Every structure is written in C-alpha cells, then in structure tokens.
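Heads up: the structure comes next, in structure tokens.
Part of the complex only, each chain left as placed.
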Amino acid sequence: MTTFLGSNQYGKAENRVVRIYRETDRHEIRDLNVSTSLRGDFDEAHTTGDQAKILPTDTQKNTAFAYAKEHGVTSPEDYAIALGTHFLDAAPAATAAQIRVEEYVWDRITVDGSEHDHSFVRRGTETRTSVVTVEGRGDDQKVAVLAGLTDLVVLKSTGSEFKGYLKDGYTTLQETDDRVMATSLTARWRYDLDTIEDVDGFDWDGTYESIRSILLAAFARTHSRALQETLFVMGDDALKAHPEVAEIRFAAPNKHHFLYDLSPFGTENNGEVFMAADRPYGLIEATVTRDDASDPGSAWTAVPAFV
Amino acid sequence: MTTFLGSNQYGKAENRVVRIYRETDRHEIRDLNVSTSLRGDFDEAHTTGDQAKILPTDTQKNTAFAYAKEHGVTSPEDYAIALGTHFLDAAPAATAAQIRVEEYVWDRITVDGSEHDHSFVRRGTETRTSVVTVEGRGDDQKVAVLAGLTDLVVLKSTGSEFKGYLKDGYTTLQETDDRVMATSLTARWRYDLDTIEDVDGFDWDGTYESIRSILLAAFARTHSRALQETLFVMGDDALKAHPEVAEIRFAAPNKHHFLYDLSPFGTENNGEVFMAADRPYGLIEATVTRDDASDPGSAWTAVPAFV
C-alpha cells in the first residue's frame, strides 16, 4: 500500500482589507474580509518539505492589501477577479486560484438631515459574499463568479402554513395554517459569464442590489405552504429577472417561533406571543437552476455544501 | 471562622419573547431577550436547601411570556417596569427585582415601493438595551430605569488625531494628525425619574431614538483629538438635550485600523488601505454626569462594569 496527496489548497484567510476612497471630501469605504487560496502541483511541499513552488500565504496577504490600492475595489467581484488572475501569474505551479470576499456595508451618518462626508455607521444586516475561481492560463483561462449574501434575517408574522405532510409513528407535530416563518438566509448565485458581454464593465453592485430586493420581495409576497416553496419562488423570480444568472443556491434555517401556551394562566394566545428557539432548527437547502445554464466547472469547488 | 451568604440574585436569563400585534392587517413586532432576577432574603435556599421562599425561574419565565400579552409591550422599559413590580408582589422574600431587556429591531420589507404589512427584515445594527430595577414595596418602592444600546459600530475615515501624549521607555507609537477612528459603542443612560412627570405616559421609544441620533451626530461632527474627547462630547450633547437623563456611561473599544505598509512594493498609501485588527483593542470607558443628577440608588447594581 502507498499513500499520495489528494486534493489540496492553501492560502491566507480573513484578511480584513479596508479601502478608503478620499479623492474628494466625500469619502467612500469598501470594507472587506478577503481569503485567497491556490490549488495545483504542490506535492513536494507536502511529501518532501520542499517549498520552492510555494508562494507563501504572507505574500498572498501583502498582495491582497496592495491590490486594494493598485487595482482598486470598485466591487468585490472585480477586485477578486484581478487578484485571482494575478496569483496564477505569480505562482507558476498553481492551476487555480480561489478568492473569497465578504463585504460589510456602511451607511453615512446623518447630521442635521444631511449625510456626513466621512462618518459612517455599519449597516449590520446581511454580509455580501463573493467567490471567484480563476483556472488555467492564456486562452484557456476560465473565470467563475459566485455572488451572494448571508445572514439576511427575515420573518413573516402570518401568511405561512404547514400541513398535508407525511406522518408516521414518530409524528407529533400538529398541522397549522397560520404560523410565524423566519429564517436567516444564505444565498449564492452563479453568474453565467458567457451572457455577460463585458465583464470589466458589468454592474456587479447594481446586480447584487437588484437580486437582494427580488429575494426580499418574493419572501414577503409569497403565501408559503412550506419554506421550500418560498425558496423556490425566490430563486425563480431572481433567475427570470436576471438572465445573466445561471443558478442560485439557498441554505435557510427554519428559525422556529413556538406559540407560548398561556392557557394555564387563563390567557388566550391567538398568534401573539412566541418563544424564539435557538436549536434545533429546520435546515432547508435547495438549488434553482436555469434549464440552459452553462456548465459550472469548478465554480462550486471548496464552497461550503449548498451555500 | 464561619461563613455566610453575601450578595446574591437568581432568575431566568435570555427568554426570547416575541410579541406580535395583529389587531389590524398591519402587524407590529417587538422582539425581546428578557432576563429577570430577584434579590432578597433567600439564605435558606443556599444554606439548608429549603426552597419555600423561592419563586422558581421557570415561573419567572412563564410570567415574562404571559406579561407580553397581559400587560403588553409598548416599550421595553414599560414592559420591564410592569414585570419588576409584579415580581415583588409574587415573591414576598424578594427585596428587589431587576429586569434586563434587549430589543432587536425589525424593518418592514419593501415590495413594489410599499412597506409590507406582515413581512420584516432584521435591521441588525445595534441592540437596544434596558435595565429596570424595582426595589421595596408600597410608598417606599423605588424604580430605576437604564436605557441604552450596544454594538453600534461607527467609523470616521478622517477627522481624528492622536498626539501630545505621555511617553516613556516603552513608547513606540508615532503621533498622527489623521487616522481612522472606529468603535463598537455601548452606551447606557439613567433616567432621572423625578423629572419625568408621568412614567406611564413617558415616550420611551421616542427618547431612545432621539438620544441615538444625538450620539451619532456628535460622533460625526466632532473633530477628535482622542476617543475620550469624542465620548465626552457625545454624552454632553445627550444630557443637554434631555434633562430627564441623569448620567450616561460609555464603553468604547478603539477598533484599530492600521495603515498597511505598501512602500516595499513601491506603492504610496495616503490613508487609503488599512488592516482592521481584532485584538488587542483600546478600551475607553467613561461616564458623563449632570451636576444635579439624582442619586442612582441601586440602578447600576449588577450591571456590567461601566456599561
């Protein structure tokens, strides 16, 4: 029996890159958490300890910060594409580079009704995410772009039911046609780059905002017979509005809100008082795909299951 | 030598009470994390195991949920006052009850430009906090009310300096007249109830929003020679605008943003690229007090140091 090195990657995780644009008095801020990783022919580093082909994670860190200035951060996706492409040049043994970016959003502080030029407050809701994978070199180089969000916490106080499900000897749940439905949504969508004519000019920020709004509106508008149905509508709406999106994946914990039993105290509770539970939670994961979606290639490699 | 029971309290922590108002199609939501505790003559429970005077934490939990309906939640403070007063009646051995409430804020989801009636998204920025202590009975009963917020994350990309400080043999820090200043603010203020004519009719929500806005505006507007100075201005502004506030306490981690050295790569960095650091952080804690402030009594007992 012999052993060998299987799939592997290495890089620098969670570089907290903050980029300030200050060409005018009205500053702009892009606040990122950047993780880089390289894959390829790195066997000797593992088996003989020879590091000659290894571009150190420290160098990757330096580059992530330097590129925030040298290339700039007009969007997480544009910045990640530049960084990934660079690493394939810098590390000849690498066959692919994956760049993950989380972005934290800041709003301007309002003073006397006006937005302040250089003072900000963290919006603090969801985190925007991006995963860019660059593979190959020259004419064969392929770029895959995932965008998404995590920790978008939403709740419907009515308009949600759950009934007609399969029952067995371990079933105790009562059917309901009015419940609270809440989740902390994670979504990732894959751009079909073949449908994007000019990646350099693509409106990554605007598309993100549009899809986010579509997801929220679909959640609100859909009378839900299950969280599964709601997710499918959300994905379907997003794909129909954005032909440049090939597929979208969701992970949605069903954050249970249990009606608190007030009857021992002679008090009615008509859907008014709930206990929000931590664990366990339902976990619904689903993909909605366009039937003419391009091949994903390595877009999802090493991305956490589902999303 | 003998030993005896010193200061003590007990209760149920972190009841996740969600109250939905659904009298009309336009629902309202109050989403709370409620902790209750009782202090008093509970020696036997500790020394002999006799629980006769103990109102169980399970009963406190039931009461917290029942009161969300029976008394209602018009504000965290009003709800906490009702709950605290009740516990002194329910537990004769208790000399004081302290109710802590955290509130998570939800916004309505916008669909086609309109706010939805019953679908919400967590705002997700700061958490609103309240600590109410009710002490004594009958005419001697005293109520103390703290309000506040935590995790309000703010940043100035300029307008902050730090120089002229004390130096010794362990000093390596360079003086600067332009740096990023950022903090995750915790603030608690104590209401001077003697100046509030009718507690039942007091606008707890409106006052909270007003003070929050004042703190943000002061942070934005102040040219800062140190985080200490900024905090003092914030507190001073809040006290001057709200005579019903006796004092305000701050805890503000100085979340360091280090200018990344790009000179080895031949790149200038004129305050444009920073590394946001996790630890260590400066921690600035300060109280701003009105000179005619009422006596705090037990308002701050068992509240974490400073805030």
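So that you can tell them apart, the chains are marked A and B in the order they are listed, and the count of residues begins at 1 in each.
Heads up, the rule we're going with is that a residue touches a chain if its C-beta (ideal position, glycine included) is under 8 Å from a C-beta of that chain, and two chains touch if they have at least 3 such contacts.
Keep in mind the model is a prediction, meaning the values are calculated, not measured.
Oligomeric state of the entire complex in this file, given as copies of the one sequence with 2 shown: 4.
By our rule, only the chains that are shown with their structure count from here on.
With centres defined as mean CA coordinates, subunit B is found 31 Å away from subunit A.
Of all residues in subunit A, those touching subunit B in their complex are 15-22, 27, 29, 31, 62, 65-66, 68-70, 106, 109-112, 116, 118-126, 151-159, 180, 213, 216-217, 219-221, 257, 260, 262, 264-265, 267-278.
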